[in-house]
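Apart from one protein chain that is not included, each protein chain of the complex appears where it belongs.
Order of writing sets the labels: A, B and C. Residues in every chain begin at 1.
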Amino acid sequence: MSTYNVGVLGATGAVGQKFIRLLENHPWFNIAAVAASERSAGKPYREAVHWIESIPIPPNVKNMVVKSCDPKELADIDFVFSGLDAAVAADIERTFAEAGIPVITNARNYRREETVPLLVPEVNPDHIHMIKNQQYSKNGNGFIVTNPNCVCVPLTLSLKPLVDAFGVDSVILTSMQAVSGAGYPGVPSLDIMGNVMPYIGGEEEKIMWEPQKVLGKLNADKKVELAGIPIHASAYRVPVLEGHLLSIVVKLKTEGVSEKDAVEAFLNWKSPIADLSLPSSPEFPVKLMEEDRYPQPRLHAYSGNGMQVSVGRLRKAGIFDLAFTALGHNTIRGAAGGAVLNAELLVKEGYL
Amino acid sequence: MSTYNVGVLGATGAVGQKFIRLLENHPWFNIAAVAASERSAGKPYREAVHWIESIPIPPNVKNMVVKSCDPKELADIDFVFSGLDAAVAADIERTFAEAGIPVITNARNYRREETVPLLVPEVNPDHIHMIKNQQYSKNGNGFIVTNPNCVCVPLTLSLKPLVDAFGVDSVILTSMQAVSGAGYPGVPSLDIMGNVMPYIGGEEEKIMWEPQKVLGKLNADKKVELAGIPIHASAYRVPVLEGHLLSIVVKLKTEGVSEKDAVEAFLNWKSPIADLSLPSSPEFPVKLMEEDRYPQPRLHAYSGNGMQVSVGRLRKAGIFDLAFTALGHNTIRGAAGGAVLNAELLVKEGYL
Amino acid sequence: MSTYNVGVLGATGAVGQKFIRLLENHPWFNIAAVAASERSAGKPYREAVHWIESIPIPPNVKNMVVKSCDPKELADIDFVFSGLDAAVAADIERTFAEAGIPVITNARNYRREETVPLLVPEVNPDHIHMIKNQQYSKNGNGFIVTNPNCVCVPLTLSLKPLVDAFGVDSVILTSMQAVSGAGYPGVPSLDIMGNVMPYIGGEEEKIMWEPQKVLGKLNADKKVELAGIPIHASAYRVPVLEGHLLSIVVKLKTEGVSEKDAVEAFLNWKSPIADLSLPSSPEFPVKLMEEDRYPQPRLHAYSGNGMQVSVGRLRKAGIFDLAFTALGHNTIRGAAGGAVLNAELLVKEGYL
Partner (left out) sequence: MSTYNVGVLGATGAVGQKFIRLLENHPWFNIAAVAASERSAGKPYREAVHWIESIPIPPNVKNMVVKSCDPKELADIDFVFSGLDAAVAADIERTFAEAGIPVITNARNYRREETVPLLVPEVNPDHIHMIKNQQYSKNGNGFIVTNPNCVCVPLTLSLKPLVDAFGVDSVILTSMQAVSGAGYPGVPSLDIMGNVMPYIGGEEEKIMWEPQKVLGKLNADKKVELAGIPIHASAYRVPVLEGHLLSIVVKLKTEGVSEKDAVEAFLNWKSPIADLSLPSSPEFPVKLMEEDRYPQPRLHAYSGNGMQVSVGRLRKAGIFDLAFTALGHNTIRGAAGGAVLNAELLVKEGYL
């Protein structure tokens, strides 16, 4: 496996920093450039960034001069990861794609585009082929691949074993979301310490729509037929640093499913990319925990290096069929780590 | 209105302390005795208690000698409030009732008894007459009245306007519960700081059963016909000090109810005890808030002196009919304060 | 006592909101105008403000149209409270003083001015007469009075009984400061949840300098001779909402002071304004608590309606003479409430 030189767009933001951390010792990807807003461009990274990770800035990035987000400035780059803010991501990401540089992005702007995969590798790996319909660049090398919202990832991953085994008819969920989901400076401490906020702007719409695409079927034209699963979501912010916790109630398409059946569906489910040995793929993409008190954000957000979705309290529900709790690390599995895994799959499938 | 001399059972515990705080300046009720376990009996209250309230111990109670929980020790008492632990409440409370001393209790032991009201004065005030069927004491003066679980109170109060206006078919809820609900020492800080616990032992059963009785109908025999509303509850502990927050989704018995209809149902609903001028009755037993970011435990748990249930984010749900958030102070409205309000209603109705 | 019509400058900020809350039912002061930046001017207050207090916006202020911070816009105002940010306070406050409108400010800009009192009414009430040296307005009616930094207030209040009884030679303190001290949005939750920040920009300098003026002597020319007490301060931010806690070690000018002597100094100390019956004056400006586990920010910040400084763990220190803990509510006693008390003293002394 040769090494890829990658760029990070939005490198000074919270997601950008997470990309830099996750790529520090990546076996395939080498950070060759960091880019950010004009305000940061031209400065050494260490001066441009307000570093919030717990490890020091990796030495190879620390003294890099930050570039502006312009494809011409990023020569010799094989592709870019984008941690750009949605306010600027649309234009910049298209510019890179048009310049023939693949864009693996965490931004939400292109998630609903007809030709852009909204990818969770263990759930809809075949959606990757949607990029054949993309025409951003003349030579066809430039394309855009997105990962879903940080709740959609653990939601679709934890639903997938049930979808495969029984079919899912409808879903009601309440999310309890960590403050890191709002970036930095993000949520003011006065709003969230010892408190719960009953509203996160724009979040519920994403949670209800994005799974339709992720769980949708790719047809012969490489277009996604939306899953059409009714989902109701209520999104809350809780005083947790990392890890979104979901309280999920599911109605199945199959009648008479017992708790034991459901447990077996989780235990027997096998990730479709399990045999690809992708570096960021966790041992258990979906792990069923037995203890009533698990999963917990503080204890399990980092399970599987933050790439595992932990499921617990699986039980029959008085209404609908099943209730359970799912947990995913919002800035790793649900953001930067998910994007890195997407890139790894793209490599394996020959798109990079 | 003459003044009543009351005793507090379990006076050194968290709920007992809340009783003492709430009764400090009560216009009708005067604390004449405090009782606790044998370990505490005989000591001045200030030495027996590990006081956790933010105000100093009220001067009238501070130096009272703690009695044991024996009716013979509490002479000249008109009735008792009980903040006893469920492990000991059953026997002690029956002993008091048999001795002809009314028991207004927060303990769960008698909540399911056929002749014991499970009372939320604004929801089922007529259930108070169930005590006529009680035969604990020979002269009929001793009776037991309970208040529901700390989630059941805000749940039934926030459902009541919808029950009255449209009928409620079924309910799915996720509760985010404050640590004070577990008493003191209660939840270890290592379990909950920056964390969410996905399980509270025994809680979900209570949340699903108790509303059936509270919302049930009293028949001619003064027995309650359970409401029979399917409820699914998932109970989580969150790092909040006071105030249980509920994420509720409701299916109505009436079709075609719009968000506007629902808003009006809340605004037009009138508490059946509104005209009784009970001292602990809040101006708004159920208050609908308009701002998306409300209600919040830290800001609104103490609204209406902790007796108001605050409702917000009322909206149409993609599944079922309506979604909303409800908040109630768990140790006031959902415990000691609810019991005090019960006693006030008992006074007005002539039972005390 | 006639009523004063007051204006609040910076009315939409965190300190401005606290002024509005504290003045809601003030017996002497009536809010007649609210003023803020040009961005807010012209809007109803309820729309201009991101309200963060736990009570609703007081009805009398809710629909007021916000003015710009221009003396011409605030007619019929007897004086103003200023919660302005230091970045703009200097010019605006001087403009008001020059227009003959007294300014009672929480901003830091004029604290070190030779003619401006840095006032803690129970500590240096005589400093109020410094305003006779002010010449901001031609008629002499316009003046500026400041209150100190939110650490300086509990520090000087808790030192005063020792200063009076024994003299204070030098002070080493570590402050553990609440997040509300940084205003809103203020401290990002990602910085402080489950964490301590070892630095607060500019804070230590204020803690070391301002007590020199507050504890200084007013000479015959109505100028302050700085106290000249060496103070070393280390300022930390802790995950507390309200209440700055100080760990203080003091060297006295008197030798051989025992713990008992020190306790008596606190118990016997009498506030010089105790007999003035100022509405915001607490029963105990400095309260000595006996229990080792007291004072605590969560339990005692609001003691005396947030105007009491609570002192505890008073003991002999292995180095220097005495060690103790002091707690003060940073946005009430240490900010808006302190300013209101200053205004009350100004009324009593005939300056308003």
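Couple of notes before you dig in:
Basically, contacts are C-beta pairs under 8 Å (C-beta built on N, C-alpha and C of every residue); 3 or more make two chains touch, one makes a residue touch a chain.
What you are looking at is a predicted structure, and each value in this text was computed from that prediction instead of being measured.
Which of C:Tyr4, C:Tyr236, C:Phe284 or C:Tyr302 touches the hidden chain is settled by the complete complex: it is C:Tyr236. Shown as candidates are B:Pro71, B:Pro239, B:Pro295 or B:Gly337; the residue that touches the absent chain is B:Pro239.
When the missing chain is restored to the complex, the residue among B:Met64, B:Ile144 or B:Ile192 that touches it is B:Ile192. For the options C:Leu9, C:Ile57, C:Leu74 or C:Ile172, the residue in contact with the chain missing from this view is C:Ile172. Across the interface with the omitted chain, chain B contributes residues 52, 179-180, 184-194, 239, 241.
Summarising the interface, chain C meets the missing chain with residues 170-172, 174, 176, 193-199, 201, 208, 230-232, 234, 236, 238-241, 245, 247, 249, 292-299, 312-313, 317-320, 323, 325. In the full complex, chain A makes contact with the omitted chain through residues 53-54, 193-194, 241, 298-300, 302-303.
Note that only the chains that are shown with their structure count from here on.
The geometric centre of chain B is 40 Å away from that of chain C, both derived from CA atoms. Centroids built from CA atoms put chain B at 42 Å from chain A.
Counting partner chains per residue, chain C has residues 193-194, 241 touching two or more of them.
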